[in-house]
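With one protein chain removed, the remaining protein chains of the complex are shown where they sit.
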Amino acid sequence: MSRQYDVVVIGSGVVGSSIAYHLSERKTKKVAVIDKGFILTGTSGSTQAWVWVHNKTPSWYGELSMYSAELYPTLKKRIGDVEYKRTGGIAPFFDEKDREHALRLAEMQEKVGIDVKVLTREELLEKEPFLSEKAAGATYSDIDGNVNPFRLVELYTKAAKKNGVDFSFYNPVTEIRRDKGYYQIRTEKEGVFTAKQIVLAGGVWTGELGRMLDITIPVKQVRGQILVTEPLEPFIQTTIAGVRQAENGEVLIGYSKEEVGYNRQTTLDVMQETAGMALDYFPVLAEANVVRCFSGVRVIPKDGLPILGQIPGMENAYVAVTHSGVTLSPLIGTLMTELVMDRETSLDLSKMSLSRFERSAAGELIV
Amino acid sequence: MVSVQPQAYVSFSFNGTEMRALKGQTIAAALLANGIRKLGVSRKLRQPRGIFCHTGRCCSCFVTVDGIDHVLSCMKRIEEGMKIEPGTSDPVVWRSGDGD
Amino acid sequence: METDVLIVGGGPAGLTAACRLAEGGAKVVLVDEGFELGGHMHHQSAVVRSLPDSYETMTGTEFIEQLIGRVNALEIRQLLSHSVVGVYQNGDLGVTDGNRTFPISAGQVILATGAAEDAALFPGWTFPGVMTLGAAQLLINRERVRPGNTALIVGLNQFTLEVADLFSKENVSIAGIIEERDRSAVPEEWIARIHEERIPVYFSSRIQAVLGNGEVEKAIIQTSGGEKVMEADMICISNGMSPITDLAELLTCELTYNESLGGQVPIYNEGFETTVPSVFVIGNAAGVTCAGGLLLTAEIAANQVLKNLSLRTREEYLTRNQSLWEELRKTENQHSGIVHEERAGIINESVQENAYG
């Protein structure tokens, strides 16, 4: 027996669950979400969860992130308290020579409306008194912040369920076929789901979903390892790229990148390097206990930029896959809903089309 | 007190009160020998905590030793002159945290 | 640091393996997070019941002291108060002394991490005065502190009997033993022994509440005959043990669930080698067993490690392996809750091929 839906979203991570929630707000279509695991078993449950804008490049990507960050304050009223904090974001540099680069970044971002300040050491230490005096300065913007990713995905899901979305967990998709204008999605545990429209939002596994439709979605897996300390008295005010203090006092530290496929092991090598980095930033952390280390596998499209929109040549099939899913989720949910429901979007998505990779392969220059 | 052969004693303080314990005892045992069972409080509900497993695993016996927080009192021996404070140093911020 | 064999855990199993390996000519490093060797057995003032025939009758403490004597006489690098933090990418183990973390590179790794006592759920189990029975035993025998004046013990088993003796010797009175199971599910021999000591046992009972000003002063128990308020300043949990497998898991050893071996336990072959080549698991970490079982699993693994290091011929290895397994079977059938087939049940055939092929 087949289950009939208007839209099936594959993937219940921060991107998939946001899309499902935003679709469900229209209350016109029957929506289902299918996931091979449970909410938060993938990347969305293993992230630093910065809502990060100010040094995203190229500028249009920064601009996109800014629009998304602007949607966060209203999210609380719509789905509940996701513990979003607009703390301001700092990316410190330790070499005075880097100031020149910082100024160039600020100039570039200003053109799209992102206010980036380049801080002197004194200004930096005034904002973050416990930061190492070795820091030479930093780029800073008010727009950045962080969120609790667990609450975020949980509350997107809860709100979507309330609006009638069906969730099917622990149910891997094994096959997707197109038949008489409908998509037949075969699953391991619950048979076939039939849908008029499908959205691939499988995060790090989206490439595999694409293969089921014979299309190439070029994403790579990049592992990040993060150390977590015991809860400490609040001492970090802003969101610092690489080190942030959560609401409960835990400090999350790390910014590592390794391409090791889906391997989510942590390694003592990177943990030690990360601990070293933490002390470079905040010498006061020396006596803090590290309680755990976790790793997440980020999905990074081949060119690092979001892949968003209709799948070229495939009617009613859409893809939404990006790094920075946490930052971009409110905007992606909004835009994808517009696309799926209204067939047009309030922002031009053409730069993010999957077709750019074909064009690029054909030698066309893309920026 | 359990019957023992005479041994050396060490002096230490707990919450400012001078105490004495057998040399070689863990901090947890030294405190227990002085009638102290409440070693600290839990993080969220601030309920008292004490020795549970005494093998370094359960993490219920945290104390502050010479200013260093969250020392497992069952895994460290008492030393002459140690200043022990109860394990009450967790910040009073409590929300669900982040990260897997 | 480099070594032929790294042994994690200095309890009876780890010490036995260390002795055998060092005697056999291997370079051994022994790491233990405690500040003395011996593990739980070090604080067992009771006679060890299940030692193989070659041993004379002695208490756990005496046994361990002898074993430590043997270890100290050998050239074994001992790292006490050192804990294994985790694993490096190349498979080396990371060890810390609390001041720095460094790698140990070992051709063969033996996990002798022991077992941990299980907790039990009842309202108030988190309060001071509630502790594991093992903690109470250790406090008396090693720390020389009486953990309380009047104890309620949750759970009636072999270990309860052993510590009940100790309590009576040290003038800790026992208000009662609370056992969830029905009387018929408990061996008559245990009940008889408890009756001799005049300790009340409440079958089909559980703790309903722990009362006191932030620490144990009284408990309300729910018995088949209704509620009963009992005065006690200590509640000791004797709820069995589970193998400690943290490091085995980090080393990506495959685990399986086996109730009679104590829960999650690594899969191993007939040399106690896990699914990760050259990583062995022995003692309670390989399934909670009796004292004799601890030593024999260690002997069996040491035998194979010596073969792996070419310090023992294949023939010597085979003969010894066979006789050790025979002895293990005999000892465990007699003294531990392990139905011996359970061990055979988790022995992975693919691992066997790997080891013998």
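Order as written gives the chain letters A, B and C; numbering starts at 1 within each chain.
The definition used in the following text is that a contact is a pair of C-beta atoms (placed from the backbone, for glycine too) under 8 Å apart; a residue touches a chain by one contact, two chains touch by 3 or more.
Keep this in mind: contacts and distances are computed from a predicted model.
J.: I want to check something: the complex is missing a chain, and I'd like its UniProt protein name from "Carbohydrate ABC transporter permease", "Hydrogenase expression/formation protein HypE", "Ion-translocating oxidoreductase complex subunit C" or "BFD-like [2Fe-2S] binding domain-containing protein".
T.: Matching "Carbohydrate ABC transporter permease", "Hydrogenase expression/formation protein HypE", "Ion-translocating oxidoreductase complex subunit C" or "BFD-like [2Fe-2S] binding domain-containing protein" to the record, the invisible chain is "BFD-like [2Fe-2S] binding domain-containing protein".
J.: Among the chains you can see, which ones touch the chain that has been omitted?
T.: Counted over the whole complex, the chain not pictured touches A, B, C.
J.: Which is it among A:F167, A:Y183 or A:W205 that touches the chain not included here?
T.: The one listed residue touching the chain not shown is A:F167.
J.: Any idea which of C:S45, C:T59, C:Q158 or C:Q264 touches the chain not displayed?
T.: Of the listed residues, the one touching the omitted chain is C:Q264.
J.: Which residue numbers on subunit B touch the omitted chain?
T.: Touch set of subunit B with respect to the missing chain: 42-45, 47, 52-53, 56-60, 62, 70, 96-97, 100.
J.: When the complex is taken as a whole, what residues of subunit C touch the one chain not shown?
T.: Given the touch definition above, subunit C has residues 33, 83-87, 96-101, 116, 118-119, 121-123, 125-126, 242, 245-247, 249-250, 255, 257, 259, 263-264 touching the missing chain.
J.: Quickly run down the residues of subunit A that touch the omitted chain.
T.: Touch with the absent chain occurs at residues 38-41, 45, 55-59, 91-93, 98, 101-102, 104-105, 108, 138-139, 150, 154, 157-158, 167, 169-170, 225, 227, 229-230, 241-242, 254-258, 266, 268-279, 285-294, 367.
Quick note on the criterion: only the chains that are shown with their structure count from here on.
J.: Centre to centre, by mean C-alpha position, how many angstrom separate subunit B and subunit C?
T.: Between these chains, centre-to-centre, one finds 25 Å.
J.: Between subunit A and subunit B, what is the gap in Å from one C-alpha centre to the other?
T.: 42
J.: If you look at subunit B, which of its residues touch at least two other chains?
T.: As it turns out, subunit B has no residue touching two or more other chains.
J.: Show me the residue ranges of subunit B that touch subunit A in the complex, using the header's touch definition.
T.: Subunit B residues touching subunit A: 43, 68-70, 90-91, 93-100.
J.: Touching subunit B in the complex: which residues of subunit C?
T.: Residues in contact with subunit B: 33-35, 116-117, 119, 126-132, 134-135, 138-140, 143-147, 170, 214-215.
J.: Over in the complex, which subunit A residues touch subunit B? Could you list them?
T.: My answer: residues 40, 45-49, 83, 146, 148-151, 226, 228, 230-234, 246-250, 252, 287, 289, 294, 296.
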